[in-house]
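Other chains dropped; remaining ones untouched in position.
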């Protein structure tokens, strides 16, 4: 008694394999592997390099947002304005670069400042009023949706901003945000790199820094964590600004890559981010989850969305298959966890 | 305040209109920010400006909401209502209420066949199916057989009609593909994967001007030589037609679908004139391709074509 | 009020409460409470269930702002607007509800809000090796032998959880240590360890505020006894003024309990 006993008679021996399976990330990895196996087995193009590049591309921008949204969800909040904010930033980049003739980097910087301000506003309203973030960000979601359309029409007279490719500095921006790189002779989008980077940074922050500890604590029990001295309000605001920063990155990528931006870009995507985070093991009630899991959740979603197309299933039934695949992914994830639960610590 | 149900003849002083000016309401089924309906809205507002009448534009894709918006306009006792009828049955009640209130109605876009039945004083535009047929015939004439029709909003009736029309014009069924208009990057990847999965596709027909350039990029990503055609115009489509990456665009001249009904309502209000003699006033479809693109390039960029 | 038991007290007390009151809406939880917490002394707060003890310590630890009255730290008036400020002033608290995050690992809970870091600049990170090590050591010192400090707190037994909260407060308590019924879920041995901790902290010159319902725990370590009843103070006694029996009677609200043991022991069968 009393000393840290490594070989405790109260602990049964458990294989490494089962211990690994129980981590949230590995749960969703199973979901991803099931989906991958499913589509790869049936479509040769899906498993070809060009196919992989294609679905990785879909997963990448979704993944950047999903990772940020996962952090926010672990911290106990939702951000319904995240999707439309990608549109706001993309439109801002376009309007500043095209209408005001600024260098594209200036435009991106302006969009960044704007995004962070909106994120801070969201966080401030949530912490200040104590109202659920769901309702606060729903209000900002609606307001931004209106702003996107209203301002775009005001500045361009149409519902799109175009001609971003002609802005000064476009080529360097394209290199950083929208170029491709070659692996085994196949071109991959650079957004994939951003996605991996975002996942790595988020994982590091979550598991290895004080701030990460505060995120888990704030989401797990805000009152208790405030009682032991965690700056819960600051943590929450920072998380909202993180989501906004991710939206800024994704919006800039969109603007630079497509070179013209629609006023309703991003609307409705917020739910998909949340879905990816939840597939990845995040609890909706906060306090639990992982960034890698969210990235894998985005991968599941991206593969499913493209896989259905590769199998050439009837487009009318697209959403049916999407839902069924989603269920398949989470159920297989859960089945594996049940099996591994014997290793639960 | 309450709508005066007795006013049979048009009167200049409806409840909502200020100091005797005419006030018209436009209620369409387009969703907010939709490129096609944005041009209709512009046409209507421009007509209002030009003619010195008040025009209030509202839209909602949900038929029940659209009928409620019409009822709101009836409550305001406007001097005329412009309605797009993607789903005529659902609007029947509200339009009857308008008629009871003595408010003249002009129908636009789809619903030409029911227009007279509902007591409208005229119809501007034509069914999306006819526009679709135009596109299909053109593709057939170019020898295309395996056409992909990109639907950017699941279950939207107007889009389905365009694809159906294309099938009729082509003489064989087009293949449908669903994408999300709000996620164009994802849409590009999805079109790419479809082209990768089925190399026999020789034409892609998009239903929104924003999707056309995306489809062109997707084709080049997938190494496909499929022809790209689209409905509706914007600056990007014009540029793409000029550059040859998009072969043609079906132009419904929907600006007129916004502008003309206001003119018709004003004429009716002031002079009891009607237009079309019980038949639809057709606004298209016109085809914009490399031959005539330059003449309308600036207009499309300004968002009026 | 008494004047005894302040032999060690030189100058201003660590903490002083003057006529403190706290309302929750229409509920008057505390009213007119005055007392002092001195370095090197244990102040026991006694009282019936719902008397307002926890509310009082939440005022001291910055969780609640008092509705009325004044709080003095080292003789100067303070208003803690967050528990962080009380912590920074060296006041560590074990809350009755423990303030733990069930889903988080034991070591993360232990250092929550006061994480040790290593590295510098953008690479400053949570020093998890140290944290795990300290956690394991501190718990072992309390006689709690957890299987794995990576275990989520939610899967610990009630007493294990309480031990973690106490070990944390003892580790971080710099000047004042506040313990709200710390021994309620503890076994006899662990309770003994906690009482020893309290004595140690007192000997090191900390001011201790100790809440308990057990007169066997309160009497040996307490220097002063603050008695609450229905949100009001019944008085503030020094140790010399009361015996354990008097204390027990006082804690029971004046009721007679001596016959209880007999009554319970009565053979029901036959």
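What to note about this one:
Which chain is which? They are A, B and C, in the order written, and residues in each are numbered from 1.
We take it that contacts are C-beta pairs under 8 Å (C-beta built on N, C-alpha and C of every residue); 3 or more make two chains touch, one makes a residue touch a chain.
Quick caveat: nothing in here was measured; it's all calculated off a predicted structure.
Copy numbers of the protein chains across the entire complex in this file follow the formula A x2, B x1, C x2, with one of each shown.
Keep this in mind: only the chains that are shown with their structure count from here on.
Counted as hops between touching chains, the shortest connection from subunit A to subunit B is 1. Here the chain at the heart of the shown protein, by mean C-alpha position, is A. For subunit C, the chain whose average C-alpha position is most distant is B. Once the centre of each chain is set as its mean CA position, subunit A and subunit B turn out to be 35 Å apart. In this assembly, the C-alpha centroid of subunit B lies 72 Å from the C-alpha centroid of subunit C. Work out the mean CA point of subunit A and of subunit C, and you get 43 Å between them. The set of subunit B residues touching two or more other chains is empty. Of all residues in subunit A, none touches two or more other chains.
Those residues of subunit A that touch subunit B in the shared complex are 43, 45, 50-51, 54-55, 57-58, 61-62, 83, 87, 145, 148-149, 153, 156-160, 162-163, 253-254, 257-258, 260, 262-269, 305-306, 309-312, 314-316, 318-319. Note for the complex: subunit B touches subunit A at residues 32-35, 38, 42, 151, 154, 175-178, 180-186, 189-190, 192-194, 196-198, 210, 213-214, 234-236, 301-303. Listed in rising order, the residues of subunit C touching subunit A in the complex are 61, 63, 82-84, 87-88, 93, 95, 97-104, 108, 111-115, 117, 124-126, 128, 136, 140, 143, 145, 147-148, 150-152, 155, 168.
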